[in-house]
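Removed from the display is one protein chain of the complex; every other protein chain stays in position.
Moving on, here comes chain A:
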């Protein structure tokens, strides 16, 4: 039980560091740590398939992509844009208001109906695979189409177009 609270504290700490660190590279590294704590959360919930997918997709693919783009741009410290303090204070107040609203709404929610206790078997690969390939077969195939179109779109956007570049 106390492990959950320790990991939750670490998630909140690292995600705060993500948005308040000046250097973007440090920000990406803290984001990796945040995703690692999320992986531990998934293991604690006994969602083993999601833990592995989170580890591979987020910490492997997406973070490498972020770091690669950051290194490509070689940002100097003085090009780091700084917002005025007034905007920052207004942003934090607006976020706090959102948090109060969300927590208040969840207090009003009756969660006793679903607190039957976690089923430890559904997060395993076998059960998820059965659900994924029976009920969700069409969305699964459509998501492959989505990934293909994203691949083509990313290459099309990121490459230099020689025909339209007139000097």
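Convention: contacts are C-beta pairs under 8 Å (C-beta built on N, C-alpha and C of every residue); 3 or more make two chains touch, one makes a residue touch a chain; residues count from 1.
Note that contacts and distances are computed from a predicted model.
Student: Quick one: find the hidden chain's UniProt protein name among "Sorbitol/mannitol transport system permease protein", "NADH-quinone oxidoreductase subunit K", "Cytochrome bo(3) ubiquinol oxidase subunit 4" or "Amidohydrolase family protein".
Tutor: "NADH-quinone oxidoreductase subunit K"
Student: With the missing chain put back, which residues of chain A would touch it? List them for me.
Tutor: Contacting residues on chain A, toward the hidden partner: 1, 3-4, 8, 11-12, 15-16, 18-19, 24, 27-28, 31, 34-35, 38, 41-47, 49-50, 53-54, 57-58, 61-62, 65-66, 69-70, 72-73, 75, 79-83, 87-88, 90-92, 94-96, 98-99, 102-103, 106, 109, 111, 114-120, 122-123, 127-128, 131-132, 135-136, 139, 143, 146-147, 149-151, 153-155, 157-158, 160.
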